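All protein chains of the complex are present and in place, except for one that has been dropped.
Labels run A and B following the written order; every chain starts at residue 1.
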Amino acid sequence: MISIQTLGFSYPGAGFRLQVPVLSVASGEKLAVIGPSGSGKTTLLNLIAGISVPDSGQVRVGETTVSQLGDAARRNFRITHIGFVFQDFQLLDYLSVLDNVLHPYRISSALTLNRSVRQRALELLEQMGIVDLQAHPAHSLSQGEQQRAAICRALLPQPALILADEATGNLDPDNKQLILDMLFARVDDNGATLLAVTHDHELLPRFDRVQDFADFRGAAT
Amino acid sequence: MMDSLYIAWRYVTWNRGKTLVLIASITLVAFLPLALQALLNESERQLRTRALDTPLLLGAAGSALDLVMNSLYFDDEVPARIDMRAPAVIDDSGLAYPVPLYVRFMARGAPVVGTTLDYFEFRGLQLAQGRQFALLGEALIGAEVASRLGMGVGDSLVSSPDNLFDIAGVYPLKMTVAGVLADSHSPDDRAVFVDVKTAWVIEGLGHGHQDLAKTEDSSVILRQEEGTVTANAKLVQYTEITPENIDSFHFHGSAAGYPLTALLVVPEDDKAAARLRGRFIDDARYQLVRPDTVIDGLMESIFRIKQVIDAVIVIVAIATLLTIVLVFALSLRIRRDELETIFRIGCSRMTTARLLAAEILIIVVASATLCGVLLWLLHVNSAALVQGLILR
Partner (left out) sequence: MSIECHSRFSLASVIQWVVRWTVCGLLLCTCMSATAADRLVVYTVNYPLAYFAERIGGEHVEVHFPAPSGVDPAFWMPDAETVARYQRADLILLNGAGYAKWVERVSLPQRKLVNTSSPFRDDYITSSDDVTHQHGPGGEHAHAGTAFTTWLDFSQAARQAGQVAMAMKKLRPAHAGVFAENYQRLQRDLLQLDARMLEITSGKPDLPLLASHPVYQYLARRYGLNLRAVTWEPGSYPDASAWQVFKSLQAVHPAHWMLWEDAPVDKTRESLLGSAVNIVVFKPCMNRPAQGDFMTVMQANIKAMAEPFNVPH
C-alpha cells in the first residue's frame, strides 16, 4: 500500500532532516510507528499524505506516486484516499457531530455529499456508538466520544489508507483500548491500511508490525 | 458555495457575541451617515414647506432666525416683542392682512400659541372634534397634543408658570379645550392654540376678579378715592375663566401696547409683498422677512456643519473598518489549528478563503439587512422624529 524509497526532507532554515531509506506497508496491514518526540513521525505522515513534498526520493500510496503529484492533485488524492485521525481530535466546535463527520464532503469538490453519504455517516456513528449524539455540538462530547467522531470523519470517504497521529494520546487508559478496538474494527470493515504513529508501547502488541523511528535517521543532523 | 455558506453560517451563529458586535459596528457605520442624510432631508423638507407656506413674517428688529423658528415652529426661544401697533401698520398699508402671534408660554409641554381665528383659515387647519375657541380662556389643541395627553373636548389644561420661583410673575391659567384639530403633519399638531387675548391673560395683562366697586369685603381695598378704588394684594384673581366669571375679565392699559412675538403677513399678491418689503427695509423697529429665505440660510449652515460631520463619520468608519479587519485577523490566528486541520484533511487554500469570505458575506448581508430595516423604520417615522426631536 505504502512504498517509500530514499526519502529525504528538511524544513527550510531548520536543522532537522528526515531520511527514510525504505519503508513498505502492505495493503490491509496495521503498522505502528514509534519514536521519540521530534523524531519526525508527523513529518513522515505529512509526506505520505502529500501535505509536504520530499526533497528527494519518492512516496507511493497504492498505485499513485504522491510525491510527484501537483498541489491540487495531492489534495484531491488525500481527501479521497487517505483518512486522518489526529491526537487532539480536531473537531470543529461550531459544528454538530454529524456535520463534523460530513465536513470533508463540504470542503472539497472531489467528494460529493448526497443522501447515501449521509446514510453511511449515520451508520458509522451507530457503529461507533454515538449516533444519538449526532446533533450535539462536538465540544459537548467526552474525549472518547470526540475521537470516535473523528474516526468516523476519517473513514467516511472510505479511504484506502488511515493515518493516525497519536490517536489515543489524549485518552485515558480505558478509552485507549476501546478506541483502538473501534478503529481496528472500522479499518477491517473498510479493508483499509492503518499507519499509526504512537509512543504508547502498551498498544504495540495490537499492531501487525512496529516500525521504530530509530531505524531512520530523522533527528537533527 | 452552499456548503461554504452552511459552514460559515454555523460559525457565525456559534460565535454570537463576536458576530453581533461586528454586525452592529458595520450597521452603525453604514446607517449613521445615511440616517443623518435622511433626517436632514426630512428636516429640510419640513422647514421649507412650512416656510414656503408663510409669505412674510413681521417681528422686532433682531435675529430673523429666532423670529422664524418661534413663529413657524414654535421654538421656545422667544424673540423680542412687538406690540399691537404692528397689525395696524400692516392693515393701514392696504397691501396685506396681519395674523398676530404670541408664542411665549407652555402648557403641559406644548407651546401655547396666542393668535386669532384667521390663523386657522390661513393654515388650512381643520377641526377633528368640537369647535373653534369662542370665549376667553378656551383652547384648540393640536392632534399630537390630544393624543399625547389623552385629551378631548371639555377637558382642561393649565398653562405652565414661566418660573417656579417668580410668584409675582406669570401665573397659570386653566384653559378649557373647545376643539381638537385634525392631523396636519406640521408643528401645529403639537401646539395649544388660544385667542391672543387669552395669552395676554396668562401674561397678566388681563384678569378677572370680584367687582371692587360692589365688594362687601373691605379687607381687599387698599384705598378708596372719588371714582377710584385701589385693591391690595389680597384680592384674589381668577385662574380659570368660566361662564360665571367671564364678565369680570378685563384688560388694563392701552391695547395698542399689548405684546406680540410676530405677525404673519399675508400680502394680496407678489407685487404687494415686494412693496411691503420695500417699506420695511430701513425700519429700525421692525423686520419683515421671507421665511423661506431665512430657512435657506439656515440649511446652508446646517449642510456646512453636515460636511464636517460627514468627514468625522468617514474617519470613524475607517477606524471601525480597520478594527473589523483586525478582529478578522485575530480570529484567523485563533482558528489557525482549525484551518491547518482542514488543510491536512484536503481542503484547498481557495476553499479556505471561500469559507472565510462566506462568513464575511453573512455578516455584511446581515448588516445591510439591519441597516435597511433601520432606514425603512427611519423613513416611516422621519416626519414625526424631525418634528419631535429637531423642530420642537
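One rule holds in what follows: a contact is a pair of C-beta atoms (placed from the backbone, for glycine too) under 8 Å apart; a residue touches a chain by one contact, two chains touch by 3 or more.
Bear in mind the structure is a predicted one, so any value in this text is a computation, not a measurement.
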{"item": "Chain not shown, its touching partners among those shown", "value": "B"}
{"item": "Contact partner of the left-out chain, one of B:Leu28, B:Leu136, B:Val265 or B:Ile342", "value": "B:Leu136"}
{"item": "Absent-chain contact - pick from B:Asp3, B:Glu42, B:Glu144 or B:Asp195", "value": "B:Asp195"}
{"item": "Which of B:Ser25, B:Thr54, B:Thr116 or B:Ser186 contacts the chain that the document leaves out", "value": "B:Thr116"}
{"item": "Subunit B, residues in touch with the chain not shown (by the definition above)", "value": "87, 97, 99, 116-118, 121, 131-136, 138, 178, 195, 197, 206, 212-213, 222, 227-233, 235, 243, 246-247, 249-253"}
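Definition applied: only the chains that are shown with their structure count from here on.
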{"item": "Partner subunit A, residues of subunit B touching it in the complex", "value": "3-4, 6-7, 10-11, 13-15, 337-338, 341-348, 351, 355"}
{"item": "Of all residues in subunit A, those that touch subunit B in their complex", "value": "46, 49, 51, 72, 75-76, 78-80, 82, 84, 86, 90, 92-95, 99, 103-108, 110, 113, 137, 153"}
